[in-house]
Structures are given as structure tokens and as C-alpha cells.
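One protein chain omitted, others in place.
We just call them A, B and C in the order they show up, numbering each chain from 1.
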Amino acid sequence: MTLEEAIVVEHLPDAGGYWRIELRAPAIAPRVRPGQFVHVRLTAPADAILRRPFSVFRTEDDRLELLYKPVGRGTRAMTELRPGAVISLLGPLGRGFPTPAPDRFPVLVAGGYGMAALYLLGRESGRAGIVFVGGASAVDVLCVPEFEALGWEVRVATEDGSRGLRGQVTDAFDAWAASELSDRTPELFACGPNGMLRAVGERAIARGWTAWLSMDRAMGCGVGACLTCVQKVRDPSHPDGWTWARVCREGPVFECREIVWEDDV
Amino acid sequence: MTLEEAIVVEHLPDAGGYWRIELRAPAIAPRVRPGQFVHVRLTAPADAILRRPFSVFRTEDDRLELLYKPVGRGTRAMTELRPGAVISLLGPLGRGFPTPAPDRFPVLVAGGYGMAALYLLGRESGRAGIVFVGGASAVDVLCVPEFEALGWEVRVATEDGSRGLRGQVTDAFDAWAASELSDRTPELFACGPNGMLRAVGERAIARGWTAWLSMDRAMGCGVGACLTCVQKVRDPSHPDGWTWARVCREGPVFECREIVWEDDV
Amino acid sequence: MSPSTEPSLEVRLGSLVFRNPVMVASGTFGYGPEYAELVDLSALGAIVVKGICREPTRGNPPPRTVETPSGLINAIGLPGPGVAGFIRDYLPFLRRVPTPVIVNVWGRTVEEYGEVVESLDREEGVHGYEINVSCPNIKEGSRAFGVHLDMFRRVVERVRAATRRPVIPKLAPNVSDIAAFARAAEECGADAISLINSIPAMAVDIETRRPILGNVTGGLTGPAIHPIAVKLVWEAARAVRIPTIAMGGIRDAADAIEFMIVGATAVAVGTANFVEPRTAVRVVEGIRDYLVRHGMTSVADLTGSLRLEGLPCGG
Partner (left out) sequence: MSPSTEPSLEVRLGSLVFRNPVMVASGTFGYGPEYAELVDLSALGAIVVKGICREPTRGNPPPRTVETPSGLINAIGLPGPGVAGFIRDYLPFLRRVPTPVIVNVWGRTVEEYGEVVESLDREEGVHGYEINVSCPNIKEGSRAFGVHLDMFRRVVERVRAATRRPVIPKLAPNVSDIAAFARAAEECGADAISLINSIPAMAVDIETRRPILGNVTGGLTGPAIHPIAVKLVWEAARAVRIPTIAMGGIRDAADAIEFMIVGATAVAVGTANFVEPRTAVRVVEGIRDYLVRHGMTSVADLTGSLRLEGLPCGG
């Protein structure tokens, strides 16, 4: 965990309303593990005083790349950053994805910025598996060439059917699991909207697979001090069977059996 | 008084740390009288929420020009404005300089941004007189070519003697008044630091001349509503002989006999 | 136009009817004429003028304001023309504006409050009184009216006896139990309450080690205080049946709607007038748009519409 003044190297709009920003961050970039994030200080308007968390999409020597979507005050201000600008990064933070088990078939499931969170895992997993990626429409499907370049098979699902299967990303996964999984045991790694993560976890629990979910919670400090980013997790040692975990510290990645989904407690 | 979204036409650093910004403001520009100001809304940091007042330096058709020095939070943010940017102006505001009296010899005395406040008066006075301008060093002396182009004589004083007389602007005035004024009666128009305004006023009172001083006070609303910008002025109708005037509304220009200087009450 | 596209913005406060719930807050809009060239005064719900007392007053020495993070501290100190000067210099103008005028009143003694209201009550064109008990600089003896319940009651009772026009005590924010003051206002016959006034604050120039404000301390206003105001308005409005007029850091319609959701019947725009003189007019438009978007037929449906299902009652 380091605090570093990073320099913007390149910053361009990508598809689906996303932007890619490449930063020179020699102290942080080489130490990022798959699924970890950085906490970024933006020169945002007065009503967004906190840092903002972003998964590290790619690293290359002393540089790291983020893939983000302007959704609010902080991220909209972020799009104004020009090459040469200096921004403060805190990272790498969090407990990322574990190394894929050698006796399992790695399956990645991504929605939204999920592809950004999963790419490093794909690159460092040692061997290629399959990636399922979903989006509202064809333009929302990011990073397919990157995964293909790593030798991963990519299956796309879009809600409007403009690319790949029409439907949810889990529909594409289900179809594959029903007909192509055969006797392999998958190990799932997912990042995306809550509903998707939950659906992935339910499948894993029903079939006895392992599924690692990267959770998204609004954050304060990013380092475990403020107790903002809590997520209900199972805790057999507690009389009620659950406790709060800090997504920034114990997460963002949790095995699906750890999570207590909000409306089933 | 109008509220207008002005467009930045040109914005360049000038000498002495000053910047010139030219704005397209068709509703306001044609209506500015000499000595009036505009109240500018800047996209400043969170701790500078109010507008900032600036004298109108020049107007030309639908454009107006400001000459300003970055001294704090608002004006530093102002330097970032690029051509094409839109900023909200409120103006023209305040009671400016009166038309110079036909039977007097017009004398302008300027320090700091004073030249900006006086230029329109010089241009619209009908006939040329003499301008005294002071600064710390030669680079701080602004707008001399502009006044010369209007046919005004310009006398410079600098504290380090790097241009014109070494000393205060009032020293240059005194020298001139002693040897060159002859039997003309001057009418003084001054804008600059408080000390200079007071010195000009004292001379005028001692010699029985009229002197119009443009006062600088931090402002809130700029239109007379908040009562932030008050200046002590003589008020015979009040038992104590003084009252507060609003610099934004009753000023910024006062005849020197109206002002009650703070430490002589 | 169908009713669903043109919702009713009218609100009532005692016997008074406002065309919309958006006023301008006392001390931030002068006496009316100051902004008349810039703002369509007939588009405002009401004009609340700067505080008036019995005699002309000068207010505090400058500097009178200082900016802080997302806020403004003011120590203007209630300068004004006095009740006779107000009637002479400003009321004729205000009578011609087709918008209710609420006069903000203050006094140095309970009796003075009453006298000022009595003088104004003889005049046409004054539609109600906002009773400023919460200015940090006014107290009787050492007891500030706004933070001592007994003093507060005495002021409200005295003013109530002086007029049949709407009486709106303006609550001080620096109390630990705002609901008690809201209830006291209601019990003493107030027609509405308004809150919040500025929050006591201070700033120091660290180079000179002197207070920045001529008056040493002042009151904080602006966006910085908005979340504090929302909490206080929620508590006060729940405690009474009379309407609440909410203010504190309104920049846009969203801030105003937030106040109404927690219980305000009307709102007032303060510091934002200095930055964007047309804020109040834009807030009216924004509220109208919101009502249309949410299929609401009347702004009254917004008041107190906070949804707390499944949540702790807080507090």
C-alpha cells in the first residue's frame, strides 16, 4: 500500500461511454495483483471530497491503466484530466482474486467495468479459460480483443441481441454450462452489477462450484479505517451468524458463500 | 444591470503579472460607463463561492475587456479560462466616474489595476489630460501605449526607479503640480491602493480641487443587497456625522470629501 | 394543458396564499428593489425583507463577510432604516409588487418586537412577520431570545398579541432540541415556523492572528450548512402541525425538494442569491418539473413525503 503522485500518460474515450486512463505510477503499478484496486484523488467539485476506487485494468512496467465510466461528480471531473496532469493514487488496495486452482477450469463472468477488474486475472492465470461478458448493447461490450489476445474464449450476451446471445450474461453461461462444460469443474470469477454477482453465486452454490465475486461498495478511506464500505458476510462465530466485512480490506473479492445478500437475512 | 453568459474571446498574460481577458457580452458591454464594474462568477474552488468584481477596462461593440491580477483563490482559477469558455457576468454595476468638468484639467492617478478602471474615462472624457501611473517596477506599469494612443500625456513613477521618476505616483503628481500645473485647476480621478487614494484626496482637499476616488472593497452580492462592501462616508444628517455607504451601489467612485478614512474617525 | 402537466404550486400559510413555495430569505435580497432589474419579483412565492427594528441601525464594522469551504460567514449585524424608514423608503415600492411581503423583525427587548410589529401592522402591503430571535447579536440581558425557551415564548406571545397577520418565528439552529422551540412557537399561536438562521461561526487570519470579521464572530450560511438544516427541519416539522419554511444552503431545486420531503411547506433561498440572483426562479421551475416527472398534482404532496419504511426512526 503506497501513496503516489501518478502522472497521466494517455486518456481517451473508449466504447460504451467508458474512458481509458493510463497513469505512470512506478511504486504502485508493479505491485498490483489481479482484482485489486487503487483509490484515486480527483480534483472534483466541492461536493465530492473523497477519493474514488477503481479496479486496475492493466499494468505494464511502471504504468497502470484504469477503465472507467463517468457516472457522477467524481468520474465526470476525471474526464477532464489531460496527459501530464498529476493525480494522487493510493494502492494497491484490497484482497484481489486468488490464483485460479490448477484442477479447475477458469471461467470469468463480467458486466460493466467487470472486464477491467478481470483482465489482470486473465493475463496472470497461467492458462486460458472462457470469459462471459454482458452488456445492454454491442457498444457496451469491452475488452474482447484483449482477452482474445490472451488466448481466452469470449462469449458475449447483450440485452438487445445486437451482439452474441440476446439476454443476460448468465444466460450465456447457463447455455455453455449445460452443453459444453462436460466433466470439467469450473472455478468462477465475477465482477459486475450486484444482481449478476448474486446469480453467479447461486449457480455456484447449487452446483458445488467455487465462485469469487468482486463487490462494489461506495468507499471512504479505502484502507479499512472508516468502516463505510461494509458488506454482510457469514460469521459462524457470531450468534446471528453474520458480521460486516470491509469491502476495501477483507474484499473486494469474496467467495460467494461468504456473502449474505441483503434481503435474505 | 443585466445577468449575461459571456464568452471568452481571448485571454492572455500581460506585463506585471496581470492578465487580459476579452469577453463577448453583447447585453452588458455597450452599457458600461467609465468606472463601472462587472461581477464575475468563476468556477473557483469550494472555498470561494462568491462572484468577484472587476472594473471594465475597455469595451468595443459587443465585447468588454478586463485586466486583472491573480491574487487569490478566485483570480487564480480565472487564469484557467480558455477561449470559448462561458462565464456569468453581472453588470454594469456601480456608480462610475462623472464626466470630467469642462472647466477643469483632467488628471488621472493610477496604481495597480487602476489603469484598467481609468481607461474608459480617458477614452470618453472628450479631451485629453495627463495620467500619472505608479508601480513597484517598470513591468508593473500597464496601459501606457493605450493612453498615449488616446493623446494623453503619461507620467510614470516606480518605486525602484526602473522607469520614470523613482518614488510614489503622488511624488510624480506633486512635482508636476508644483511646476507645470500653472493656473489650470485640475479635476482628479484616481484608482489604486487605499494609501494612494487617501494621499490624492488629501491633496485635493488641501488645494480645494475635486478628486474622484474609486474604492476597492471585498464584495458579496455586488448589487446593494448584502451590505458587505460598506465604506464609512460623511453624513451630516446623522448625529455622529457618518454612515456606511455600499461601495457596490453608492460607489465604487466617491468624491474624496465623502470618504471617512478608517483611522480618523 | 392537462392537470398532470401543470401541477399546482400554491401553498398556504395561515390566511396567506403564495403562488409557489419559493421565497427569498431575509438579508439576502435587500428590501426588494436591489434585485428588481434582474429577477422577476412576481415569480417569487414571497419576499422576506432584511431585518427591521425600531430605530435606524448601522450594523457592524467591515469586514462583514468571509468565504469558507462551501459557505459564507456574515456579521452584517442588522443595519437598517428602522421601522419608520422602512415604511417610508421601501414599502411604497413593495406595495406595487404583486408578491406577498414578509417583514423580518427583531428587537433588543420583548417590548421592541411588539412595537415594531404594531407599527407595521398599521400599514398596507405587509403580509406577515418573520420573527428573528436567532441573530447571534441580539439578547436581553445575557439571555438570547433564540436559545432560551422562556424568552422565546415571551417574544412570540408579544408579537402574536400585536397582529392578526401571520407570525413566523425563525428558530435558532444552535440548540440541542429544536422540536421544543417549534412546539413552543405553535403553542404561542405562531402561524408557521422558519429555519434555519445562520450557524454561529468564526474565522481568523493566521498571519495577523486577528479575527477576519469586524465583529469577531458571525453566522455560517450557504451549501456547507445544508445537511445540518435538513436534519433540523425534519425534527422541527415533525413536532408541529403548523407549516415550516425551510432555508439553509439551497442552490437548486433538488436542495429545496429535499427540504419539502422532510416536512417543509415552503423554502427560502439565501446566500445563493448573491451568486446566482435567479436561483429562486430556477428553483420554482425545477420543482414544477419534478412534480410533473413524478406525476404529482400538487406541491403539497411533497411536504413530509419522506419514506422511512424498513429504516430505524433515527433521530
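What we mean here is this: a residue touches a chain if its C-beta (ideal position, glycine included) is under 8 Å from a C-beta of that chain, and two chains touch if they have at least 3 such contacts.
The shown structure was predicted, so the numbers you read here are calculated from the model rather than taken from an experiment.
Asker: Taking the full complex into account, find the residue in A:S88, A:S162 or A:N194 that is in contact with the omitted chain.
Answerer: The one listed residue touching the chain not shown is A:S88.
Asker: Touching the hidden chain in the complete assembly: which of C:L9, C:V24, C:L195 or C:V230 does that?
Answerer: Spelled out, the listed residue whose C-beta touches the missing chain is C:V230.
Asker: Which is it among C:S8, C:T163 or C:T217 that touches the chain not included here?
Answerer: Residue touching the chain left out of view: C:T217.
Asker: Since one chain has been left out of the picture, which residues of subunit A touch it in the full complex?
Answerer: With respect to the unshown chain, the touching residues of subunit A are 1-3, 41, 46-51, 88, 90, 217-218, 220-231, 243-244, 249.
Asker: Taking the full complex into account, what residues of subunit B touch the chain not shown?
Answerer: Residues 46-47 of subunit B touch the chain that is not shown.
Asker: So which bits of subunit C touch the chain we can't see?
Answerer: For subunit C, the residues touching the absent chain are 60, 68-71, 73, 136, 144, 147, 172, 174-177, 199-204, 206, 208-211, 214-217, 220, 222-228, 230-232, 234, 249, 254, 257-258, 261-262, 290, 305-308, 311-315.
Keep in mind that, in the parts below, only the chains that are shown with their structure count from here on.
Asker: Suppose chain centres are the mean of their C-alpha atoms. Which chain sits farthest from subunit B?
Answerer: The chain lying farthest from subunit B is A.
Asker: Give me the ID of the chain with the smallest distance between its Cα centroid and the all-protein Cα centroid.
Answerer: Smallest offset from the overall C-alpha mean is found for C.
Asker: Would you mind checking which pair of chains has the most C-beta pairs in contact?
Answerer: B-C
Asker: In whole angstrom, what separates the CA-based centres of subunit A and subunit B?
Answerer: 58
Asker: Could you give the separation in Å between the centres of subunit B and subunit C, each centre being the mean of its C-alpha atoms?
Answerer: Their C-alpha centroids are separated by 37 Å.
Asker: Counting only Cα atoms for the centres, state how far subunit A is from subunit C in Å.
Answerer: Roughly 48 Å, centre to centre.
Asker: Could you check subunit A for residues that touch two or more other chains and list them?
Answerer: Within subunit A, the residues that touch at least two other chains are 46.
Asker: Find every residue in subunit C that makes contact with two or more other chains and list them.
Answerer: Residue numbers touching two or more other chains: 69-70, 223.
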